[in-house]
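Here the structure comes first, spelled out in structure tokens, and everything after it is commentary.
Just one protein chain is left out here, and the rest sit where they should.
== chain A ==
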Amino acid sequence: MDMNRQEWKEKAAEMSGVPKDVAMGLPILTITGTDELCVENYRGITEYTDQIVRLQTRCGQIKIGGRKLEVIYYTNDEMMIHGHIRTIEYQT
């Protein structure tokens, strides 16, 4: 049922031309070099150390791996992560 609803939403978004992040609430990750990552449309932090930041989003979890990771700011809309980013992993 959930799958059907998800597919239906995806098709509706494609047909109407509305961006998927607006229609489906998909996360947006903007990475600048390897030092700065800006995440939008996330639900919350599930784990945070200086080597791993795990975020909960609508399409599953995103695991950001690296060294000296640091959350510069954390608001309802977006969060900024600084540090040496090595991996970004999607875990559904």
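To be clear about the criterion, a contact is a pair of C-beta atoms (placed from the backbone, for glycine too) under 8 Å apart; a residue touches a chain by one contact, two chains touch by 3 or more; residues count from 1.
Assume contacts and distances are computed from a predicted model.
Of the candidates "Stage IV sporulation protein", "Translational regulator CsrA", "ABC-2 type transport system permease protein" or "FAD-binding protein", the chain left out of this view carries the UniProt protein name "Stage IV sporulation protein". What chain A contributes to its contact with the hidden chain is residues 43-50, 70-76.
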